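Omission of a single protein chain aside, the complex is shown with its protein chains in their original locations.
Here is subunit A:
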Amino acid sequence: MAEKLLEIKELKQHFNVGKPNEVKAVDGISFDIYRGETLGLVGESGCGKSTTGRSIIRLYDATSGDVFYEGENVHGKKSKKDLKKFNRKMQMIFQDPYASLNPRMKVMDIIAEGIDIHGLAKNAADRKKMVFDLLETVGLNKEHANRYPHEFSGGQRQRLGIARALAVEPDFIIADEPISALDVSIQAQVVNLLKELQEEKGLTYLFIAHDLSMVKYISDRIGVMYFGKMVELAPAEDLYNNPMHPYTQSLLSAIPLPDPNYERNRVRKSYDPAIHNYTEKDDVKMREITPGHFVQCSESEFQSLKASAAVK
């Protein structure tokens, strides 16, 4: 596969460290993101998928572990100049387009904020032109530049959020549930836009969501998280056709599909972490079962998964 853009190694993000209410939101996860791909991250609320995204982009200081971007450590000590460079390459699109745009700023200034900080525009006319181009890129037009966020619908606001992220010409975008707050018909518009932009600009996405059918549609590979750990990571097709970890199986069996006949016959599996019967001696970690398909398992589970994969 292509070159690694991002390497996440044993990333841990704990909150309230040392206090009785310590939360291990992300508890040691490792994965790579390749240039030009979309990696989907799914799991139920509270499993740490958003925290993972936020730690990668340094919205939180990681408790331990490293994030390498093109070989450089994101969490290491940085001069202001270095930080700026990173910030320009990595951008984020947030879940709630109502809360992520400043209601007192005009669209022109919201989108140009990044351009100003990084000094990308030569003069005022250049700045204006860049904003107009960005608006066009996301399917809005230049008349929108003089309006305030409240004058836009949810789908349009999410387009503004995307335009703002694109303003500094990033390589890598973390999209944290970018479509969860939108209506079904609008979701498809935004997802199509994200896909078009990826092809046009060669972007790399980390796509965080709980809507599994959308994630499958947009992602090349998908990681499944459960209680701060990644339990399975596989190419999208493979994960859906052949889920190996019992939690992934339970998650997939819970998705209702718009097909009444399928729904009448769907059998839901439930997941109880106790079934693993892990002891302290078991070395539970991510192991590669088939090429590119990783599952968190113990040595004995690894052998049996490998055996059953060979049969298929």
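Miscellaneous remarks
As a convention for this text, a residue touches a chain if its C-beta (ideal position, glycine included) is under 8 Å from a C-beta of that chain, and two chains touch if they have at least 3 such contacts; residues count from 1.
Operating definition for what follows: contacts and distances are computed from a predicted model.
Per its UniProt entry, the chain excluded from the display bears the name "Oligopeptide transport ATP-binding protein OppD", taken from "Oligopeptide transport ATP-binding protein OppD", "Branched-chain amino acid ABC transporter permease", "ATP phosphoribosyltransferase" or "TIGR02186 family protein".
When the full complex is taken into account, the listed residue touching the unshown chain is A:A254, out of A:A254, A:M286 or A:A309. Only one of A:P97, A:G155 or A:P170 touches the chain withheld from this view, namely A:G155. The chain omitted from view is touched by exactly one of A:E151, A:E263 or A:E299, namely A:E263. Considering the full assembly, A:A188 is the residue among A:V23, A:L120, A:A188 or A:M286 that touches the omitted chain. Although one chain is not displayed, subunit A still touches it through residues 44-45, 153-156, 183-189, 191-192, 195, 210, 212-214, 216-217, 240, 250-251, 254-263, 266, 268, 270-271.
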